[in-house]
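Input: a single structure, listed below in structure tokens.
Yeah, one chain of the complex is gone here, protein chain that is, but the others are all in their spots.
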Amino acid sequence: MAKQLNIGMIGYGFMGRAHSNGYNRVANFFPDLEFKPVLKAACARNAEATKTFADTWGYQSTETDWRKLVERRDIDAVDICVPNNLHKEISLACAAAGKMILCEKPLAMSVAEGEEMCQAVEKAKVANTVWYNYRRIPAVTFAKQLIDQGKLGRIFHYRANFLQDWTISADLPQGGNGLWRLDAAAAGSGVTGDLLAHCIDTAIWLNGGVTNVTAMTETFIKERTHTATGKVEKVSIDDACAFLCRFNNGSLGLFESTRYARGHKALYTFEINGEHASIKWDLHDLHRLQWFDHRDVGNLRGWRSIHITDGDHPYMGKWWVPGLQIGYEHSFVHQVADFCESLAKGTPCGPTFRDALETQKVCDAVLGSAKTGQWTNV
Amino acid sequence: MAKQLNIGMIGYGFMGRAHSNGYNRVANFFPDLEFKPVLKAACARNAEATKTFADTWGYQSTETDWRKLVERRDIDAVDICVPNNLHKEISLACAAAGKMILCEKPLAMSVAEGEEMCQAVEKAKVANTVWYNYRRIPAVTFAKQLIDQGKLGRIFHYRANFLQDWTISADLPQGGNGLWRLDAAAAGSGVTGDLLAHCIDTAIWLNGGVTNVTAMTETFIKERTHTATGKVEKVSIDDACAFLCRFNNGSLGLFESTRYARGHKALYTFEINGEHASIKWDLHDLHRLQWFDHRDVGNLRGWRSIHITDGDHPYMGKWWVPGLQIGYEHSFVHQVADFCESLAKGTPCGPTFRDALETQKVCDAVLGSAKTGQWTNV
Amino acid sequence: MAKQLNIGMIGYGFMGRAHSNGYNRVANFFPDLEFKPVLKAACARNAEATKTFADTWGYQSTETDWRKLVERRDIDAVDICVPNNLHKEISLACAAAGKMILCEKPLAMSVAEGEEMCQAVEKAKVANTVWYNYRRIPAVTFAKQLIDQGKLGRIFHYRANFLQDWTISADLPQGGNGLWRLDAAAAGSGVTGDLLAHCIDTAIWLNGGVTNVTAMTETFIKERTHTATGKVEKVSIDDACAFLCRFNNGSLGLFESTRYARGHKALYTFEINGEHASIKWDLHDLHRLQWFDHRDVGNLRGWRSIHITDGDHPYMGKWWVPGLQIGYEHSFVHQVADFCESLAKGTPCGPTFRDALETQKVCDAVLGSAKTGQWTNV
Partner (left out) sequence: MAKQLNIGMIGYGFMGRAHSNGYNRVANFFPDLEFKPVLKAACARNAEATKTFADTWGYQSTETDWRKLVERRDIDAVDICVPNNLHKEISLACAAAGKMILCEKPLAMSVAEGEEMCQAVEKAKVANTVWYNYRRIPAVTFAKQLIDQGKLGRIFHYRANFLQDWTISADLPQGGNGLWRLDAAAAGSGVTGDLLAHCIDTAIWLNGGVTNVTAMTETFIKERTHTATGKVEKVSIDDACAFLCRFNNGSLGLFESTRYARGHKALYTFEINGEHASIKWDLHDLHRLQWFDHRDVGNLRGWRSIHITDGDHPYMGKWWVPGLQIGYEHSFVHQVADFCESLAKGTPCGPTFRDALETQKVCDAVLGSAKTGQWTNV
């Protein structure tokens, strides 16, 4: 009989749905886990909307004050799915209350905030993880395995993009529901924390730490109406950000993110070039991994498009049969499964707050370099 | 408050899981449906395995005799997920008991069986549908919309393949669990009923009825050990089947299916060439539709790779945000959603048994033509 | 010092240009050949146009009567680049005059004509070849090498398409310059001889002889203005043709060709599925070969896109450096080079007339089957 892992969810937006789906699916596809998530309570300020959300996803109760949720005795773990400017305060309260935390990325508004959060969870010894979910797309997890097996040899290059095009219109306001991402007061930064943070988390996981960076940012649309004030206000986020870096292992990195790349909805791509082999992946065809192996017979070398749907690919033995692809949301199911497994084993479930702080450090260095124009150490 | 649609599931194989997932997911993503599936009972001969299946997927009870399940007063609809040779008998019993039926494809072992089943459900006036799930891959549904809007103009060509490679090894036995598909006694035919039936269902839906066919079949591995007897026995299914046909609308068709196409796991593809535009789709990248429109400016004409993840693509407004793909299993969620919606409206949910009988007629004509070597009317 | 191979060219259309380019280029890229083509004379009925053509391509003289050309003592080899209905007569004259022949495909209007031509060249012992140029696209030649090395193992399936869309408009006339291909009196057949013949030649070369076929043809536009008469006349060619076949090696074949596949300009594709490996190729990206090898490590299996531009790929050592692709026309340069090399060695340069007759036999069987509706032996 599985042990219950009682979840309290704060927030009900896009990520609130994605995480809830993860909790709901995991027992169907990972039936052997020792822990099984139970959706105890959903919490947000709007009582009616919270009730609707709770009904749709099967939460047993609702709260409108996150402090009450954190204090509830029947909650084991709190899922923080609110704008970035609230991550720290809620995390500190959770740690104080001895709750496990599953926090949406990025970890914090700054390294300073993040450091405080890390110390809190470490002192409280509560399980913690950050939803850098792309680590658990099977193709990405498989890339990690290939690298760890040494199949690429020495790494020379790492490049990653996260390209979107949804904010090109100057008529789009800032602030408000989905649009808090355009408001630096709520989001901390623009594409750097929202998109590049994903690229950086994956990069550190796959290729190790970043030494130093040189960056540029741009805000193409300088003013937008703010939904809170109804007035045209200065846009304070970065619409686009690009940086060069050196990794600790001597490889070179190129990163770029923008919401002004017409034709790309959510095109997160990365490529790694090693001495013996190279890897490419992109989110628009997330069920494929591109693989080039120089050790193949010379005249038969070519980029292989591997359809990551076989039983011996990471996580895929849990799903359907070879050839049948899974989708975006499954990465969250996998993170829940791994969190449950880590609980049973008493091991951390990466990326922990401490892991995510490394990404935060790179983000801060990037934003700093973009201001000073200097190469900046991480 | 949603009305309950009490489901009794017979079978727990690959399709049993896929359908169960469909029932479980629908309320999360289609919260406004009037009917909501409730998993009342799962049924199969092996009591222990059935119990495990029921626990994993949340069925409230189990049965080991499908006749008992069919007779239960608390069951509204029966899902038939067993080998093809049992479809008729169970369907007739369900109709007699006034149960709705959701039957796995192909409908039956033959047109004669299928006709009997159609008459039974029509006489009993019970809602019925057949799980030709690929109609409800969003890209395929979108293709249907484009054709119905006349965007292709006169259709000249339709071609479809369903290519697999999992039976190439002569060591693979026939019969038994997943391998009943290699045993004609249980499956009726080989790739024709298992794979081509999907292609034919989609084709009829998109392009109308088939007039006549000329076909060939082949059994590459002539003998395999049978799991039931432990002896080497003649293989009676078709390993590969191809046919040419004419559609009622004057267009030409080419269909092929095999389990001996090395490199293809489950590559269902179709292409339609119309006077003004053409469409291509394949199951290995099911979230994309290829579109060519001759009405584009001449020097800018090209095949468009449409990433079917936007809110204005069929079903996709229910899922995530643009750029984030869904997977294979979602087609079953959509069919459940549409079945529930049809119930509320009192309309049929295609493909009905009668619709599926059209596919059966083509299959029978194809298998007949392969034997006689003659063009055969459907 | 290279020996001269004095060429007399009959015709100056699209193929006349392509062949002329082949003769002109070969010495630059294959400088070590013992024979070197010299463009002695170009011949066509229109004196002025012939003169222009000759000046452009460097022919030293012109003729307006092909019989005179054939009789010229300074001509070693005649290139027949005229509509199909003239191939036989000119070939017989060439053979009688002891000239080598490089004949545009298809060989003839019928097997009977082709047989007569074969006997003539064999009796006269003149070198002969037919311009099935796609054999010498490096990727296709490489496919041949892989098959001959046994890398695919037993072959199960062969499928090929040749799809175009240039005759969809009903306003297009038949007859006249480029449009003699729409006139059966000049072309013999429609897509069967023009396009499928290419597919069949490659197939026989790669996969051996065809045993029997079942076919269908269609003429979508039934009447077109004829440029010769100015009147609307019945269209007698096949606009589309598809057939199923069995090869002598037990594999199954599927072939289709049409000029009504919107979105495809000249999409010749083939795919071969073997026990161990599969191959795909298409003319729209002719410098790539798709390769799947089941002997690769399981979780790293995938279709490789091989960029056929390396020095160890067929012919490619003669061109540029890895990564730099060649184009359509190079296949003709290669055929000229191989013809010259064969001359030096005293060996046949395939496809010879006799080889091409095999393709003609399949074409005739296909057209026959389309009329009778019967499986037809080749």
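Should a chain be cited, it is by its letter among A, B and C, assigned in written order, with residues numbered from 1 in that chain.
Convention: contacts are C-beta pairs under 8 Å (C-beta built on N, C-alpha and C of every residue); 3 or more make two chains touch, one makes a residue touch a chain.
Here the structure is a predicted model, which means the values were calculated and not measured.
Remark: the absent chain touches shown chains A, B, C in the intact complex. For the chain left out of this panel, the touching residue among A:240, A:283 or A:362 is A:240. The chain omitted from view is touched by exactly one of C:93, C:283 or C:378, namely C:283.
Residue A:294 is the one among A:45, A:67, A:123 or A:294 that touches the chain not shown. Looking at chain A, the residues touching the absent chain are 156-157, 159, 163, 165, 168, 214-216, 218, 220, 240, 242-244, 246, 252, 254, 256, 258, 260-264, 273-278, 292, 294, 301, 303, 373-375.
The set of chain B residues touching the chain not shown comprises 142, 289, 291, 293, 296, 298-307, 310, 312-313.
Along chain C, the points of touch with the absent chain fall at residues 14, 18, 20-21, 24-25, 27-28, 31, 52, 55-58, 164, 166, 264-267, 283-288, 307, 309-310, 319-330.
The rule we apply is simple: only the chains that are shown with their structure count from here on.
With each centre defined as the average position of its C-alpha atoms, the distance from chain A to chain C rounds to 55 Å. One finds 42 Å separating the Cα centroids of chain B and chain C. Remark: chain A and chain B have CA centroids separated by 36 Å (rounded to whole angstrom). Contact of a single residue of chain C with at least two other chains is seen at positions 301, 303.
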